[in-house]
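Just one protein chain is left out here, and the rest sit where they should.
Residue numbering begins at 1 within each chain, and the chains themselves are lettered A and B in the order written.
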Amino acid sequence: MLIAATLAILVVMILAIIRAILGPTLYDRILAVNMFGTKTVLLLSLLGFVMGRPEFLDIAIVYVLINFISVIAILRYSDSFKLQGSDIKPSDQGGKNDV
Amino acid sequence: MTFDTITIFSFISAIFLLIGSFLCISGGVGILRFPDFYTRMHAVGVTDTLAAAMILIGLILQSPNSLVLIKLLIILVVTLFINPTASHALAKTAIHNGLMPMVIKHDHDKMIIAKKEGKSSNRS
Partner (left out) sequence: MRHTLSLFLTLTAFWGLMSGHNSILMLLLGAVSITCVLYIAHRMDVVDHESQPIHLSLKIFGYFLWLFKELVIANMAVVKSIWLGNASISPVLVTIKSSQVTDVGKVIYANSITMTPGTVTVDLVGDRLTVHALFQHNVEVLNTGEMDRRVCHLESKC
């Protein structure tokens, strides 16, 4: 069951990478990277159990904090500087009212 | 046929891991399927809260000693506290930089209110 959960997490990480590559706006990419980070934490915890090495949990704790700080940092950075892809094109907007 | 506690615990833990994996894959499908950024954020919310909690609870039931259990609890609590904050920061930055959400038609007056607020607030 641990192996199956690990494989499921790996599949979800691949889906997140696909969204990060496709993502029409910058924020979609940041969202996908954030999700990738939280899934990495789960993967590290699971791998610690699969390999029988509980030291991986320490790395997982550190990774939670680094993931949060990196997301906040890139958001602050995108506020004050123009990143590539941060300008919103009209085709990315919602408001087509077609849902 | 006898059940000792270890067997029962690993059985319950397997059920939790299974639910967690299913929720994770649902969130991963959701981030590809949903139409715009704000709706995708809800799909990520599923994998960040309940899926992570289920997988970590499944691991807690298998933990060999109390130190591992407490570390897993710390990861669980920190994840549940931090992820909403990151989502909120992301949504706030997106709406302040002019990314408007897709909304349904019959809620027109409320949509106008939201648009006005999104345009007028340009502070960081």
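In this section, contacts are C-beta pairs under 8 Å (C-beta built on N, C-alpha and C of every residue); 3 or more make two chains touch, one makes a residue touch a chain.
In this text the structure is predicted, and so the values were computed from the model without any measurement.
By the touch rule set out above, subunit B reaches the unshown chain at residues 23, 26-27, 29-30, 33-36, 38-39, 41-43, 45-46, 49-50, 67, 70-71, 74, 80, 83-85, 87-88, 91-92, 95, 101-104, 107, 110-111, 113-114, 117, 121.
As a working rule, only the chains that are shown with their structure count from here on.
Mean C-alpha position of subunit A lies 11 Å from that of subunit B.
Of all residues in subunit B, only 13-14, 17-18, 20-22, 24-25, 27-29, 31-32, 35-38, 40-41, 44, 47-48, 52, 55-56, 58-59, 62, 64, 67-68, 71-72, 74-75, 78-79, 82-83, 85-86, 89-90, 93-94, 96-105, 111, 124 touch subunit A in the complex they form.
Of all the residues in subunit A, the ones that touch subunit B in their complex are 1-2, 4-5, 8-9, 11-12, 15-16, 18-19, 25, 27-28, 30-32, 34-35, 38-39, 41-42, 45-46, 49, 54, 57-58, 60-61, 64-65, 68, 71-72, 75, 78-80, 86, 88, 92-97, 99.
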